[in-house]
Every structure is written in C-alpha cells, then in structure tokens.
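Removed from the display is one protein chain of the complex; every other protein chain stays in position.
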Amino acid sequence: MIRFDDVTFFHAGASTPVLAGVNLHIPEGELCLVTGRTGAGKSTLLGAVNGLVPRFTGGTLHGRVTVDGHATEDRAPQEFAELVGVVGQDPLAGFVTDTVEDELAYGMEQLGTSPEVMRKRVEETLDLLGIAELRRRPLRTLSGGQQQRVAIGAVLTAHPKVLVLDEPTSALDPTAAEDVLAAIIRLVHDLGTTVLVAEHRVERVLQYADRLVRLDGDGRVVDGEPATLIADSDLAPPVVRLARLAGWEPPPLSVRDARRRAAGLHERLRGREPATNTAEPGAARLTARRVTVAYGQTLAVRGVDLDLRGGEVLALMGRNGSGKSSLLWALQGSGPRRSGTVDVGGTDPGKASAKGARALVGLVPQTASDLIYLDTVDAECKQGDTESQVPPGTCRTLLDALAPGIPGDRHPRDLSEGQKLALVLAVQLSSAPGVVLLDEPTRGLDYHAKRHFTETVRAQAAAGRAVVVATHDVEFVAGAADRVVVMAEGEIVADGPTAEVVVSSPAFAPQVAKVLAPWLTVEQVAAALAEEAS
Amino acid sequence: MNRVSVLRINLRTAFVLTVASLAGLSMFFWPLFAPPEPEAMAHSADAPLIFLIAMPVILAVVLAEMSSGGIDPKVLALLGVLSAVNAGLRPLGAGTAGIETVFFLLVLAGRVFGPGFGFAMGATSLFASALLTAGVGPWLPFQMVSSAWIGLGAGLLPKRVTGKAEIAMLAAYGVVAAYAFGFIMNMWFWPFTAIGTSLGFNPAATPGENLHTFFVFTVTTSSFGWDTGRAVTNLIAIILAGPAVLAVLRRASRRAAFGVPVRFETSPRPGGLTPGADG
C-alpha cells in the first residue's frame, strides 16, 4: 500500500540527509508503528507519505514514494486527501472550523462530495468513533482524547485507505489514550485501513503493531517484526526490558503475554523486597490546609490538605480536570485561592509579592514555553538572573547542570522539548525556591529525555527540595516518585507511598507492576536479580 | 531574507488594485469633490447610499482578484491566524467600540510578508473582528478598505532600511497610518453626522471650504484626540515590541519555508554519501 523506494531526503541547503536510502513496503491493512528518538526523522517519514515532504517543507527528495500506486512526485498533497488521512500532533491546532460536525465535513467539502453523501458519512463517522453526542460541541471545549478522536474522524470522512498518525496518544491520560487506541484498532479491523503511527509511548501501541519501523537517527530505517526489532532497541518499553532480564525469547509485547511467562521470575524474586528510597524525608517545607479553588460556580479544588516534605518527590495524579493544575497554582500563590492557608516557612506565598512567592515556590507550568519570550538562550538566562536578583551566570550554571551543552545563541523555540523544559526549570530554580512544582513536564519527552528528567527530579529532591510532579505518566511515576497523591473532582482520594497507591490501581499501575506486583520498575528487578547472582 | 512577498501581486492585479483604490478613495472624499452647482444636490443626495452598495462590490472584486490564483495553505493559515491576533488586539486599543483598531501588528506583518499579504490581512482582520463583535454594517467595507491600504502601504515601504532605522520608519508609518485611518473614516462619516450645523458638509461650498470645515470638525470633535491616542499607542508598541515581533514573524516565515525550492529526483541518490544524523 505504502512504498518507499530508495528514498533520501535533504532539507534545503542541508548537507546531511534526514532520510537516507529508505526502502519500505507496508502492505494493505497493517498497523505499523514508527519509533525513533526525537529528531530522528519520524515526522519527515510520515510527511513523505502524502507528499507534504518535500512539497510543503521544501528540500530535495530522491527516490520514489508511492501510495496505492500513486507517486507523491506526480500529485500535490491535496490530491492525496482521498487516499491518505493525516492527523498531526496537536489536534486542536489542525482544526479549521469550530464545531465537531463542521470539522468532520470540512475535508469532504474540499473534495466536492455531494451533500447527501456528506450527511451520511458524517453520521457514520460519528458512530464509528463514538462521538455522536459531541456533534454540536465547540471543539476547544472537548477533552484531549475527544479532540484526538474528532481529528481522526475528520480525515476518515474522506474514506482514505491509509491513516497516518503523529503521536496520537502522547499528550493523553491513560484512559483517553485507550479510547483513542481502541478507535484506531477498530479501523484496522473493521475497515482494513492501513495505519502508520509514530509514538513516543511505545508501550501503549506496541502490542497492536503488525510491523515496527525503527529510525536509528542516522537517516537509516529498519523495519520488521515488532518482537525481533524491539528486542535490542534502546526505546524498548518496560515489558521488553523485563524480558531481556529474564531471558524470554522472543520478548512479550503486551502485559498479558508477559504475565503468562512470569511464573519463573516470580519464583526467583520470592522473598525479596523491591528496594525503595529509604532516606527519611525531611521536615515539611510547605503546609497547605483546606485549600479551595473556585472558578465562578465551579469548584476545582475542594478543601485539600497537603504537606510537602524536603527530599521527597511527590507525584500528583488524576484524570484531566481533576484539579491538579489548579492546586499547583494555588500552592505557588499565583493562581486563585478562595479559602484555606498555605504556609512555606512561615510565609504565605499567596500574600507575598510575585518575587517573594517565586523565591519560596517555583512552578513550571504545563506549557513551559509560555515563560519564554526572548530570542536567545543566553538572554533568557540573563533575564532569569535579573529577575531572581542573583549573581550573573547563576541560571546558566543551573542550565548546564540540567542539560549540558545547549549553545547560548540558540533560539529557545528551536530547542527540543527536553531542553526547553530544562531552560524553564533553570530559570525557575535560579531564585532557589525550597519547593518545586512541575505541571505535566513529561509531555512530548521521548524515553531518553524522560530518563534524564527522572535523574533531574531525583537530584532536586536530594538537594533537600520538596518536588511535586503532576503527571499522567505512570512509568515515570514508578521510577521517580516517593509518594503519590491521586486527585478526583478536586479532592484527594489517595495519598501514600508510590508502591501502595500505584499497584492497587488499574489505571495508574506501571507495566512491571501489572506483571510482577509489588515490583514497580525494571531497575528494581534488575537490582534484585544482581543481588541474587552475587 | 529580509522580506518575502507571500501573496504575489502580478501586473493585472496591480492594475485592478490601483483602479479600485482610486474609485475607493473618491468614495471617501466625494464631499470635497461634489460640485458647487445647486442642481448637483440631486446627484449627491443619494451618493452616499450608492457608495454603500458600490464599496463592498469593489472590495469583493479586488480580494477575489488577489486570490484568483489560489492562496497557498501556508499563507492562508498565516493570514487567518494573524487576523485573529489582530482582531484580538483590537479591544486592547485605546478608544471605544466601533472604529478604532491597533494597526501595529498589521504594519509589522505587512513589512515582513509584503504588500499583497498586508492588503489581505487588513481586510480580513477587520472582517473577523466585526464578526466577533457583531459589528457588521455598511461601515465595514469602508473600514476594511482603509485598513487594507495601511497593510499594503507597510508592504511597499523601502526594503533596504534595516535595524533601528527600520523601526523608526515603521513607527513613523504607524503614526501616519493611525491619523490617516481616523481622518478617512471621519470623512466617510462626516456627511452623515454633522449635517445641518455650521460644522456640517455643505454641498454648495467649494472643496477647499469643505475641507476647511471638515478639518475644524475633526479638531473640535473628540475624534482628533482618539486618533492621537491611537497614534501614540502604535508608536510605543512598535518601538517597544517591534524588533521582537519582527524577529518572530521573520522566523515564522523562514520556518514556513516560503519559496524554498522543492525538488524531486528520481535518479539514484548522490553517490559516496555517508548517512549522518540530521534534524
């Protein structure tokens, strides 16, 4: 269905290719997962399928890309609309109209589909993706998962044979991600659609993939059976890494397969306890009592009590809209707080000046780039020093510790997600707050960046800070957090050590815990096995 | 690459634009040209009403002509998004609802993306703004045309000027544009508003006399103050945020790769290539 014949792609003026000699053939009806680190060329590969690369991006494409026998060289991307549906990373950014129904019809209007057919297909698509009850809702009021399904529906109405998805679940919480994946699987099964999907969260998609395409970062592309290719990949999800430890061949791709083979491993681990962070947390750095946040008549946070202790990493979990962000903003003092008290070393950050609050509690908001407005990294660091009234160079030193080697003259917007996060964190840390709050920092980070970020967070805690990370990422939580607080409808519904809270929850359990509870991470298992061996 | 012209104006479009602009200008300034002979009253009494119909038609024809070759999706998305920003900036401007707007982004975008884009953006931002605030009315085509001219003019400023001189030039242009917009919209509204007073349009007077009366009208009514407020806002905004906004727009233009060559080569890829990481 999709065919790359010896494809090499250069950006205009570049001397090294993004894709080099790619030969790829994806048969009809397959679900194909594309993996690779940030910047390895995943988006370029996906964009080449309908000719957006190079027609849209500029550059030179050698070789030939064909879909269903039509070469991208002969047709504009517009002419591929009936053949290839493309869904971008941020569904909201790709919406042309503002209500669900109009958005589903937009593509068909461009193709000149007759009104009767349009009407019928819109209804079919609404049902197929389970979004019929949303038909008149404004798109921006939908949740992330709903938006993603609408975005998929909007390209499906043209009845494409191929669906190309760039990071469809990266920004979603576990339940929303499952909804979106279920919709995709249904297309593959019921309609025979060929699906090409790039995803950082490999663990979510791997088990459904018929084929894996791996970009190694040097422009080359390898494709094959998921089980064989993932075995030695550095992007392997926890179950696969567990399989490496246990020597399972071929590695299981789903939790279910792993569980069926885990009996032996269970035996070997019997009598051992997962190593946990034994360091006793320090004194309470922040004490919040009966904190309530309301927007008009809607209560976002209802009377929350929370103690943050130095040296402890706390993960704040809960579905979108459960009040996590509102709580963080209220704790920092910049967000609204209707009632309750927050106490950081005798001062209430909500009553302090912006500068004072910043020195007590640092917050990295969900869209970290909102804080960046200058045009070089150095300028941002300098501004950070001035704002915090610290000696020049403080912020830059912090940045080098967090993410070494970022050129000072680089434009902050050109940094990778991980580097951007490091920059904003450095700016916020330059005023040396005792409490650090991070709202959804792991969005858009690949495995490597996430591993690095885990170290960063642990280092901050080791320095005696109290760290809070609001996140959906269960694997990250399992590796980084000492304590987990789960929020629902503005209230805390669970609070305790990571292992206790996470293992008992189907939605928040990491893969290893689903296979080998109470073990949470591959690292814990590895340590235990190493001990056994010695 | 200091400036790209993302919405190209070919010879035919340029001609249409010029003729239409002449027609448009005369529909603003007709009170000055209206003949002093008394029988012309019969002509000119209905003139404003005829123009209310003629202006939207002319505007539509020009915009259609500009987009007759189809607009590239990148340009169109840019046009839509920048119009939204501009429409959103409007309530931030000094003054009250209706006639005023902040032209600062329009001037900067016209500078970066060229005269055609500036013209289209001037028109679409006011249209979008009117739809958002339910401000659609006979005045809308006239406002759209005036702000389109401002965008066009910003795109036509001398290309070579850079650095501080560029900002100074744009700021000066912003001030002129603010006054010109106020002046021209006042001129349009004048015959409707002050008629029957000594400040009113008098069809029997000569153009010079009418211009004089109009000038006094502008100064004595508060509109002059509003225009000054708008001019000062433009000036300060361009000086303070201009360099940064220009940089952002130019970066966007580079990232959108306007005019970057697209090549397909079916021949075997260049030999001796060592694959390396990139992008």
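Think of it as A and B in the order they're written, each chain with its own count starting at 1.
The working rule: a contact is a pair of C-beta atoms (placed from the backbone, for glycine too) under 8 Å apart; a residue touches a chain by one contact, two chains touch by 3 or more.
Keep this in mind: contacts and distances are computed from a predicted model.
One chain of this complex is left out of the view, and of "M48 family metallopeptidase", "Energy-coupling factor transport system permease protein", "Amino acid ABC transporter" or "Thiol:disulfide interchange protein DsbE", the protein name its UniProt record gives is "Energy-coupling factor transport system permease protein".
Among the displayed chains, contact with the absent chain in the complete complex occurs for A, B. From the options B:Val107, B:Leu152, B:Val175 or B:Ala256, the residue with contact to the unseen chain in the full assembly is B:Ala256.
The chain not shown here is touched by just one of A:Pro27, A:Pro115, A:Gly264 or A:Gly464, and that residue is A:Pro115.
Considering the full assembly, A:Asp102 is the residue among A:Glu30, A:Asp102, A:Asp210 or A:Asp307 that touches the omitted chain. When the full complex is taken into account, the listed residue touching the unshown chain is A:Phe56, out of A:Phe56, A:Tyr208, A:Trp248 or A:Phe453. For subunit B, the residues in touch with the chain missing from this view are 12, 15-16, 19-20, 22-23, 26-27, 30, 33-35, 37, 39-40, 43-44, 46-47, 49-50, 53-54, 57-58, 60-61, 63-65, 67-68, 70-74, 76-85, 87-88, 97-98, 120, 123-125, 127-128, 131-138, 192-199, 209, 212-213, 216, 220, 233, 236-237, 240-241, 244-245, 248-249, 252, 255-256. Although one chain is not drawn, its touching partners on subunit A can still be listed: residues 47, 50, 52, 56, 76-82, 84-86, 88-90, 92-98, 101-102, 105-115, 118-119, 122, 133, 136-141, 143, 146, 154-155, 158, 175-176, 295-300, 317-326, 329, 332, 334-335, 353-355, 357-358, 362-363, 365, 367, 369-374, 384, 387, 413, 427-428, 486-489, 493-494, 496, 500-502, 504-508.
Methods note: only the chains that are shown with their structure count from here on.
Centres computed as Cα averages put subunit A at a distance of 42 Å from subunit B. Within the complex formed with subunit B, the subunit A residues making contact are 6, 8, 11-12, 14, 16-18, 20-21, 39-41, 44, 54-64, 72-73, 217-220, 373, 375, 411, 413. If you check the complex, the residues on subunit B that touch subunit A are 74, 244, 247, 251, 257, 260-270, 273, 275-279.
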